[in-house]
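Dropping the structure in here first, questions after.
Partial view: only certain chains, each at its native spot in the assembly.
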Amino acid sequence: MRITLVNPNTTRAMTEAAGRAARAVAAPGTVVTAVEPATGPAAVESHHDAALAVPGVLAEVAAAPDADGFVLACFGDPGLDAAREVASGPVVGIAEAALHTATLLGRGFSVVTTLPRMIGRTEELVRRYGCADACRGVRACDVPVLDVSGSYDAVLDACAAALAADGSDVLVLGCAGMAELAAAVSAELGVPVVDGVAAATKLVEGLVAQGLRTSRRSEYAPVPGLVRALSKEH
Amino acid sequence: MRITLVNPNTTRAMTEAAGRAARAVAAPGTVVTAVEPATGPAAVESHHDAALAVPGVLAEVAAAPDADGFVLACFGDPGLDAAREVASGPVVGIAEAALHTATLLGRGFSVVTTLPRMIGRTEELVRRYGCADACRGVRACDVPVLDVSGSYDAVLDACAAALAADGSDVLVLGCAGMAELAAAVSAELGVPVVDGVAAATKLVEGLVAQGLRTSRRSEYAPVPGLVRALSKEH
Amino acid sequence: MRITLVNPNTTRAMTEAAGRAARAVAAPGTVVTAVEPATGPAAVESHHDAALAVPGVLAEVAAAPDADGFVLACFGDPGLDAAREVASGPVVGIAEAALHTATLLGRGFSVVTTLPRMIGRTEELVRRYGCADACRGVRACDVPVLDVSGSYDAVLDACAAALAADGSDVLVLGCAGMAELAAAVSAELGVPVVDGVAAATKLVEGLVAQGLRTSRRSEYAPVPGLVRALSKEH
Amino acid sequence: MRITLVNPNTTRAMTEAAGRAARAVAAPGTVVTAVEPATGPAAVESHHDAALAVPGVLAEVAAAPDADGFVLACFGDPGLDAAREVASGPVVGIAEAALHTATLLGRGFSVVTTLPRMIGRTEELVRRYGCADACRGVRACDVPVLDVSGSYDAVLDACAAALAADGSDVLVLGCAGMAELAAAVSAELGVPVVDGVAAATKLVEGLVAQGLRTSRRSEYAPVPGLVRALSKEH
């Protein structure tokens, strides 16, 4: 099985770390290819960043017509709906993956994100994915995306604060850059800690194993006039 | 007062029609400039189209630093959050404008959109803007975006069907291309018919008159590293 | 355009202040007439007060058959549905106006009301108008309605406390009596501050400019037996 | 135990029928006094009617300081919050009583109201009382309030239609005037049929027996300045 992981942030080291996190949980026989767009922001830290990242993400998805499935490795799930229209197989975002997974592990989870300005979008995704009842809180560790993989203490502190304040029993790490911190935080705090990269990788694997892919009935059908749409190409 | 209306569809005739619809309701002293991006799809009829339209929309917003406010003239409100980060004044999307306005006019409204594949996104926006209780139904007239301004009968039929089936007392036209049909449909069916272009124009005018613009506290603060984000420019 | 602003509180000075707030944002050509009922409570500070205020409010609405639209200037929006049945044009309450407007300016707002006993009703309106996701909190400054226009410090303190505790990025002033404090609070705290009187005035202006008024289909149709209903007149 | 039933409709025959319905289920020792206001609409069939009925309802509540509890016998529950501030004991509206009671009897109920224009308000109450998940539909039998007690066939037909269309297993009669039809409809259709007058009477009895009455903490505390509020008495 071939899974293409697309990192909307164009920073190669971050892509490589996400690839490692995916491969660490993949089943034997699953090949994970981790890529980032040729253009776009180095890190997605605003709505503006996300908007500029999406065309490159879609180009990467379109460039992998042989992939069996796709992981979209940025917690805002930018371009997820569009990727589903274009992709050759199922697409799972790491936010939706992490949030659905967290609901299987306890009564209520907290999300720890990077910068405070990401909290609103995260809460919107929580509602969008039907997790409002299960989410006890969203808080920021106040570390930028590209620094977060090296900021274990700040992430741990924010996680501990969330547990104490929210009455939650599960934690969700709200950034692809935190992927490799999950195990240590879980060991330290004694609760399940969900990393979206790993969670999405397993969900995509599961969908492919079940022969399931995005419905082509109506909304996600092949795009009418894709050629025409690109006639004044961006 | 200067309002810049950005039409995410790159079809000039559609921009001109939206500009007319805005000017028809603008107060004396309001100057409406209607533009479309230099690149992007001719018509936004899928998530993929919307994603490719947004960078151009943001460029237009950034190119109008003297505007007092902005109308985003595509019913999916593509790029609205990002535009708020970048814009020199308040930004209102025509979907949010139409939906909020409809709630002031009756108990429950129906939305008529273009193609059936737009229904899911429209329902998502209805929930996003807090209008789930007020929305009685969303249906498509099954006419593409660029043809809809000339398809009065199809729009009227879908509107009449919505009223009959949904028990609604207000109608919302779910595409900028329908703007100039609202008055005739209302006269024919005897209920208020809300066009988002007009509604958004008046909301922006109102915000500017009140001295209100997007909050700069946290989520919509100026984008950190905007320069950096563009360093691998799309 | 003629807008009649009805202040459900029978205190003339409060009516005059609300009239000033409305005129300060009205477009050239809009004439605002501010009135209060001949009978009813001096200030609406309970459900009982609101109930006794409503018949007088409806009488004022009925007494202005030439008005193009109406502002109902009490944050509980008392009698709004009934006024819509009776009025010659669209009617907008200052609570619905302020809440919808606030959603256009940021991710989440806080409301500051007068007395603690108003909090429950305010929260109910927040839900009624579809703003539960956008509202981060409602708190009271603990100043009675008739004193609040002169209590800038108490209002400012409550606003500052709301920003700090709720993580909100927009403020809503929850009483017509606070109308003239909005600009100063905004300047002091650096976030948009929405006054419902101004917001409602612009919404009514916008509806009239678009030719929109309350639907006469079903619920808000002319009242059957209005004469009969009044036969044992209150 | 003394229960005062206040019928917001000023039609004496309707009050008497509601009194009979209440007494038919009251426990031994419960004395039900059924009254209607001295002024107000003969029948409450619009928001305007409801608004004019409320001051008289409150006067009746205030005029019964020895009552142990109150039933508010109009399905729109007009003035319920205000009555709670004023009353000497607990107050239950027949809509809230019927809706809560219906949830104890099955999975999902339908409500049958009088005129189509009442549907919107009924749906709003369904949400207000937390019954949105349990309510499968609201429909009108299209008979005015004062005629409905004599229109068994129309009510039965609407009830049968609701069962067939909504997949409900319980029915709620949405008007005090239907109170004496409940048993026959239930016998005919084979499902529980809830009449709000009977339901509210038993709820009030239950509250009084438990020593429970409206909280005086904050929102429903005695009205500050009740004297002042009445100084420009309506």
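We just call them A, B, C and D in the order they show up, numbering each chain from 1.
In this text, contacts are C-beta pairs under 8 Å (C-beta built on N, C-alpha and C of every residue); 3 or more make two chains touch, one makes a residue touch a chain.
Computed from a predicted model, the values in this text were never measured in an experiment.
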* **Homo-oligomer size of the whole complex, from 4 visible chains** => 6
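In this section, only the chains that are shown with their structure count from here on.
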* To do: Superimpose the Cα atoms of chain B on the matching ones in chain D and note the rotation angle, 0 to 180, in steps of 5 degrees.
  => 120
* Could you work out which chain's C-alpha centre is the most distant one from the centre of chain D? => A
* Express in whole angstrom the distance between the two chain centres, defined as the mean CA positions of chain A and chain D. => 51
* Structure fact -> Contacts with two or more other chains occur in chain D at residues 119-120, 127
* Touch-based graph of the chains, sorted into line, ring, star, complete or other -> other
* Set of all touching chain pairs, with the criterion as stated earlier -> A-B, A-C, B-C, B-D, C-D
* Structure fact -> Listed in rising order, the residues of chain C that touch chain A in the complex are 107-108, 133, 167
* In the complex, chain B residues that touch chain A -> 10, 38-43, 45-52, 54-56, 58, 79, 81-82, 84-86, 115-121, 124, 127-128, 144, 218-221, 223-226, 228-234
* Residues of chain A touching chain C in the complex -> 119-120, 127
